[in-house]
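Here's the structure we're looking at; comments come further down.
A single protein chain has been removed from this complex, and every other one stays in its place.
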Amino acid sequence: MTDGIGAGSASGDRARPAPVVSRGTGMDAVPAIELIGISKRFGPVHANRDVSMTVAAGAIHGIVGENGAGKSTLMSILYGFYEADSGEIRIDGKPVAIHDAADAIACGVGMVHQHFMLVPTFTVLENVMLGAEGAMLLAKGRTAARAELERLERDYGLKVDPDALVGDLPVGLQQRVEILKALYRGARILILDEPTGVLTPQETDRLFEILRSLKDEGVTVILITHKLREILAVTDTVSVMRRGEMVAHRPTAETSREELAELMVGRKVLLQVDKAPATPGTPVLEVEDLRIIDADGITRVDGLSFTVAAGEIVGLAGVSGNGQSELLEALAGIRPIAGGRIRIGDLEITPGRPTDPRTVRAAGVGHVPEDRHRMGMVMPFEAAESAILGRHDSAAYNGRWLMDYDAVHANCAAKMKAFDVRPTEPHLRGSLFSGGNQQKLVLARELDGAPKLLLIGQPTRGVDIGAIEFIHRQLVAMRDAGAAILLVSVELDEIMSLADRILAVCGGRLVGELPADQADERTLGLMMANVTLEEMRS
Amino acid sequence: MTDTWLLAVLTLDATIRVAAPLILAAMAGLFSERSGIVDIGLEGKMLAGAFAAAATAAVTGSAWLGLAVAIAVSSSLALLHGLACITYRGNQVVSGVAINVLVAGLTVVLGIAWFDQGGQTPPLSQAARFAPIKLPFADALHDIPWLGDLYHELISGHNLLVYVALAAVPATWWVVYRTRFGLRLRAVGETPAAVDTAGVSVELLRYRAVLITGMLCGIAGAYLSIGQSAGFVRDMTAGKGYIALAALIFGKWRPVPALLACLLFGFLDAVATRLQGIELPGIGQAPVALIQALPYALTVILLAGFIGKAVAPKAIGVPYVKER
Amino acid sequence: MNRDLPRWIDVGVIPAVNILLAFLVAGLVVLVAGENPFDALSVLVIGAVGYEEAIGYTLYYATNLVFTGLAVAVAFHAGLFNIGGEGQAYIGGLGAGLAALSLDGTLPAWMLIPIAMAASGLFGAAWALLPGWLQAHRGSHVVITTIMFNFLASALMVHLMVNVLIHPGQMSPESRVFAETAWMPFLHEMLAGVGITIARSPLNLSILWAAVACVFVWLLINRTRWGYAIRTVGANESAAVYGGIDPKLVIVGTMCISGALAGFVGINELLGVHHRLLLNFTAGYGFTGIAVALMGRGHPVGIVLASLLFGALYQGGTELDFEFEGITRDLVVVIQGLVILFSGALAYMMHPLALRLWQRFRPEGGR
Partner (left out) sequence: AEIEPAVVFDMGGKFDKSFNEGVYNGVEKFKAETGIKYREFEVTNETQREQALARMASKGADPVLGVGFAQAPAIEKVAKDHPKTRFAIIDAVVDLPNVRSVVFKEQEGSFLVGVLAAMASKTGKVGFVGGMDIPLIRRFACGYVQGVKHAKADAEVYQNMTGTTPSAWNDPTKGGELARSQFDRGADVVYAAAGGTGLGVYQAAADSGKLAIGVDSNQNYLHPGTMLTSMLKRVDVAAYKAFMDAKSGDFKTGVQVLGLAEGGIDWALDEHNKKLITADMKAAVEKAKAGIVDGSIKVHDYMADNSCPG
């Protein structure tokens, strides 16, 4: 396209920069990173438009912005994953040419991608070594890598079993592997793209501790997140992007959540859900002594009992991997149960009387799956087709033989309008929508037809605050209209502000229950770690 | 008793002869597919190798030159496949089919143009082929009961390329699981983005993988035309590339299970050959077609009964595109 | 792939250039074979579409390829790679043949032919059923099982033809000729009936059935809830499960539909042309169907175009073989390979160049 990056460097300076001299001092020192006038297009989409940004050495710098604002693209350019159409990158004051990840690594840049770049079938050690094996034969490099991992573990408190299969690790640990990968390659600049989206509060706190200790070691950190609380908690400076452009830079100490939110979205945002107290009606969902065993024979849910009544939101809090996902899938009819009983209205599910997702849906259940990529949508389909997934049999979309595609499109357009999905284009492929908009589309589908029971997993994962606000308002409205809602989220903020009652689970068992107004982060955190209320009191 | 033993040994001997090209081709396919490139074109590359080997050997009288040219020709086809699938991100199955069809025609057209024998190459003299190698002491040890036969018939007396095929398996295993290249190869077939972000070129890695595929296919082809037979005839691979691919999938894209699958195919074939026309107890003489169908039917049954779901390398068949 | 190129370049100019490239390279091969490439090309083209009989043959070959191409495409939509079109066509033909042989003495044509057609579909479907079932329930890779089923089909056919169905006292393993009530009318005969004379060729009414099959497949895939289910399973199996679709059922069902489509080759070949059961009438159409489906990008319109191209190559190639001393049937195979290579595998090769040219010379606008 155009002449890459690094107009200033005549000969593509690939040498590793000299060690950073000034460590985490004031603004007067040479900045670790300068991005100057970066532009990048993807076909018709202008992902980055003349973006400039400066990050001081040894600082933790935040970047915020709506979905699709261009944050990931900008960082991918810095990491050499994409090449910018124009613009210049300077590292430690020197212009550098970064054409690919190898260049970036040589410049001391490391990145933890939004979607992890790990090989699930490899061990931690192999993942860390990949691309930096050291020698032709693995055996040699392996010993060296093991020693280096031990050192990193000591220095930064990054503990992972080097021989564990990455695919078996919880996301929190996977992310740690990503950080280890970067550090193993000697990164002095670490980029983290939405690292906390999949973490529990405790894991997030651990991550921030690690980031701070990295900072103490002189590493420069760039952090992308949608959670303004985190920006305020950990960063030194923050930049705001909107629609591919950089709109503001602030020292964190001089800004507020409200200001950042407004800068991001371009309007005032309600950060707090306001809702009236619940008026629960009759139980819609009753779960009794439920047991679920997964394909590997591991008991995932072990004797769980609870009810959800019409007109209330029950939040299920737990560290991810404690049976919530399996529970949701079982309730939705996707997973068979091994013991106990589920009753949804008139529908009764027991091990001897299994069910399927169709029947469950027909019984008036909406299900927003935790992972929209894996289940919620069919990415290669046009949005309108994803918007009828699970309802494609309905008479509304079908004639005697053929489907009524006019109805399908009209319906999707209506949903898009109602849920403010942008762009309002039922014909567009699902994968072309941003995460937040995909989520809204799934929600629109599942809220359609006023379900009696709504099963919701991680409704706002990776979604920007504008969309979060919208989604939360919709859920409360559903509740007020009399729906029973079961909300599973690793986001304690979300659970506390949305739910009327909160159940804490650990290891597939119920640890305790709290009314939302009595819940606080500490209590819930402890309960999620299997400390019962009684134990806390004593 | 010893007759039965000898027959058993000879059946295994046949198994190895039949399996050798399958093994080479399966190992070839393993490199390509582990790197994420589907290779339906094993058949075509093998056929091209067979033709190149026989044609060269016929002209020069040298088996070694034949082998070298077979490897070169098959490798260039592999690079063509790479060009289509890696550089131009074409459909990998189509590219493989194209190579198969192209080679099926081209070998005959060139064969007619050069040798004027209907696409066959002239029959090769002993010197222009890889002759059976008698391993040391094969005769001396022949008289030892049981083991003598085993050594003399089964282990000794194959042509060089059979031993190459057998050696290719541990070599493949070692490369794939013990070397840097192997680590990257396995990674690029699962998660190319991980390799890319680790600063390693996905394209280069895949090119190297398909090149190895080409080389091994070339050896497999040479085995057919200047090892096992003495010349090239049209379509002489007769579906072996597909069977090798099946063995690779059967073996879940791992060297040793793939080897076992190839041996199984070879064994079923050897046994079926020996069952033709034999009176089976209770059934009488089974229809020829039934016996001929046996290896295929058994494969289906084994596949359904014993082998779990074969999980392919995740990124297989998908061109790697950064800008999705 | 390319959002920046106008559609007429993307689906019009570039494929044409690709085919041109294929013929360019083929011309070199002709040169090597010692003939004049331009003469060869004109013989090829005239031989394929230059006169009525040629067109008839081209369409007749295309009919087979439409069936097998659709078969591959339908399975592909469900994420299944059905290599077994050859075997399914073979067994489909067996079905049609058995129906004809057993009923041609008793039923009139208007009943017999539909029954024989149904039989070909049913038999083809049955031959795909087991691989489909094994894939769905046992996880056996459908690629392997369908390859194996191709071999099984030919073993079965040889056995049946040699030992059971052979018309006694003759050399070749062929059944007796069906009674005329089981013959799919030739197009030239039908048209002669209404006063239009066209040249004789094997082209028969099956081509209409192929057209019906195209429309059926398009509607099925794009306009029915079953098609929706098929595509969902193909694109994302867990999303399908989430959406209340049973992937096992879809896989088995899709394989059956695919097998039935391939089985229809038997209609064209046996009811339409040979009028008896015989060996090897499938002649590789099942395999060429893979190329046809992939080049047609799984869309019926694309499949029809690809089938016509390949049908023309089959027929024009026969003509080449007739006309030239130095050209044998194998050269035609080379040309086919080149066409698949350039317009299939290397389909995107011209995109960057086209994009650059377009951006420089496009009519108006621009950045």
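All chains are identified by letter, namely A, B and C, in their written order; residue positions are counted from 1 within each chain.
Note that contacts are C-beta pairs under 8 Å (C-beta built on N, C-alpha and C of every residue); 3 or more make two chains touch, one makes a residue touch a chain.
On a predicted model such as this, the values are computed, not experimentally measured, just so you know.
When the full complex is examined, the chain removed from view is found to touch B, C. When the missing chain is restored to the complex, the residue among C:P108, C:G169 or C:G195 that touches it is C:G169. Of the candidate positions C:S120, C:S154 or C:S307, contact with the unshown chain belongs to C:S154.
Within the complete assembly, B:G119 is the residue of B:G49, B:G66 or B:G119 that touches the hidden chain.
One chain of the complex is left out; on chain B, the residues touching it are 7, 10-11, 13-14, 17-18, 117-120, 123, 132, 224, 228-231, 233-236, 238-239, 269-270, 273-274, 276-277, 288-289, 292-293.
If you put the missing chain back, the residues of chain C touching it would be 57, 60, 151, 154-155, 157-159, 162, 166, 168-174, 177, 202, 269, 273-274, 276, 278, 280-281, 283-284, 318, 321-322, 328-329.
One rule holds for everything that comes next: only the chains that are shown with their structure count from here on.
When the C-beta pairs in contact are tallied for A-B and for A-C, the bigger tally goes to A-B.
Distance from the chain B centre to the chain C centre is 29 Å, each centre being the mean of its Cα atoms. Inter-chain centre distance (chain A to chain B, centres taken as mean C-alpha positions): 46 Å. For chain B, residues touching at least two other chains: there are none. Those residues of chain C in touch with two or more other chains do not exist in this structure. On the side of chain C, the complex with chain B involves touching residues 29, 32-34, 81, 83, 130, 134, 138-141, 143-145, 147-149, 151-152, 155-156, 158-159, 162-163, 287, 290-291, 294-295, 328, 330-338, 340-341, 344-349.
Interface of chain B with chain A (complex): residues 177-184, 186-187, 190-191, 193-201, 322-324. Residues of chain A that touch chain B in their complex: 42, 79, 81-82, 100-106, 111, 113, 117-122, 126-127, 129-133, 135-139, 141, 181, 185, 431.
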